[in-house]
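The following block contains the structure, expressed as structure tokens.
Note that one protein chain of the assembly has been removed; the remaining protein chains are unaltered in position.
Moving on to chain A:
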Amino acid sequence: MSIKRSLLGVSFRVIHLMVLFFLFLGFQAYAVDPEVPDSEDAISAGQSIFNANCKTCHRLDQKLIGPALRGVTDRRELDWTKRFILNSQVLVQSGDPIAVELFEEYNNTVMPPMDFLGEGELMNLLAYIEYGDKAEPEAAAAAGDAAAGAEGGSAGGIPSEYLTIILVVLVIVLILVLVVLGLIVSVLTKYMNNSDKLDAEDKEFINQKTDYLAILKSDGFIVIVTTIVLAFVVKTAVDGLYTVGVQQGYAPSQPIAYSHELHAGQYEIPCQYCHTGVEIGKSANIPSANICMNCHMHIQNVGGQEGISPEIAKIYAAVDNDQPIEWVRVHNLPDLAYFNHSQHVAVGGVECQTCHGPIEEMEVVYQHSSLTMGWCIDCHRNTEITTRGNEYYDKLVQLHSESKDALKVKDIGGLECAKCHY
């Protein structure tokens, strides 16, 4: 049921967004220079050039380190655009007003010369800039929503807050029933006392008081109370023990106030750009300072401010003094557990966020998941394996084809000790 709900949710959102998108397009009408080719080949060739050379600083429809590029042939002369791409600094130094203005607007960031691009390649690049990936940002947003929807839906049939409300209502109803019953009893007692048909024995019975002290001292009561107290203590102790060594929410302050929100969220730098080991090795790798310098060679401050930001200056200090930056580890697995990033990311296709949470929203990184063995095992019990297109699993898929159940990690030994402990 929940899946249906979330699917419906997704499709509604998608439609909603698409409507918005078309409206948006309507307002953004502009004239592309007619010389720019619009063939599929040119666009795809241009895309690979763009991805290789421009994507670090530019997006088509979004201002990043450099301006959003779509519509550039409308805004500028075609010839000027080409010259700017080939070597912007030549234009700036020649005093071209538009170029100088742009240069200053973007914090004097030098765009590396692209003079290795040929005429044809330039036109392909412009083709991509103008015609390429129109649905890109919207589709991504839709996919993100879909993921969010799925996550919300997967919690179960009834959300937990409803359960609490139902419980509270039930308790209120029970109390009301008790009050009503008490009233009935007192009314009946009064009525009976007023009645003449009763003998003394009956009266005594009606007016007898409950002996609460006796109840308190009774064995049954003591046993029940002791059991409850004991159960409570044991439960607290066990829960407490389960949290030993669990550092969920651990958010140590780092030597550099690096913000994932800014880099991964706002600028959408792919995780793998810095965490180079994530698809090839056990460790995802904390990026070395030279990777920071790829961008921070040019970007010296945040938000277009003048001068060098003190945080970014720490990278420069590290590089100058050849002193590595000593980051504080956030995710600490015990030595006895073997975890391999590439198995999960490259083979299993698990998103970074599945374990690390909304990293693109974290100003300071914290440990999102509990990283307990129970947490690992739960995922291994429920996750299906992506076997398609991977010859490694062919034999297994064939053997499993008779079974109706999906092939999950647990079915290929994902719950076995020596998968993680050796």
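Assume contacts are C-beta pairs under 8 Å (C-beta built on N, C-alpha and C of every residue); 3 or more make two chains touch, one makes a residue touch a chain; residues count from 1.
Assume contacts and distances are computed from a predicted model.
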Margin query: Missing chain, UniProt name, options "TAT-variant-translocated molybdopterin oxidoreductase", "Membrane protein", "Iron complex transport system ATP-binding protein" or "Electron transfer flavoprotein subunit beta": which is it?
Written below: "TAT-variant-translocated molybdopterin oxidoreductase"
Notebook entry, point to check: Which one touches the absent chain: A:Ser48, A:Ser94, A:Asn332 or A:Asn382?
Noted result: A:Asn332
Next item on the list: Taking the full complex into account, find the residue in A:Ile286, A:Val302 or A:Ala406 that is in contact with the omitted chain.
Entry: A:Ile286
Checklist line | Full-complex contact with the absent chain, from A:Glu35, A:Glu77 or A:Glu416 | finding: A:Glu416
Margin query: Residue by residue, what part of chain A touches the chain that was omitted?
Written below: 244-245, 247, 250, 252, 276-277, 279-283, 285-291, 318-319, 322-329, 332, 334-338, 340, 342-343, 346-347, 389-392, 394-396, 399-400, 412-413, 416-419, 421-422
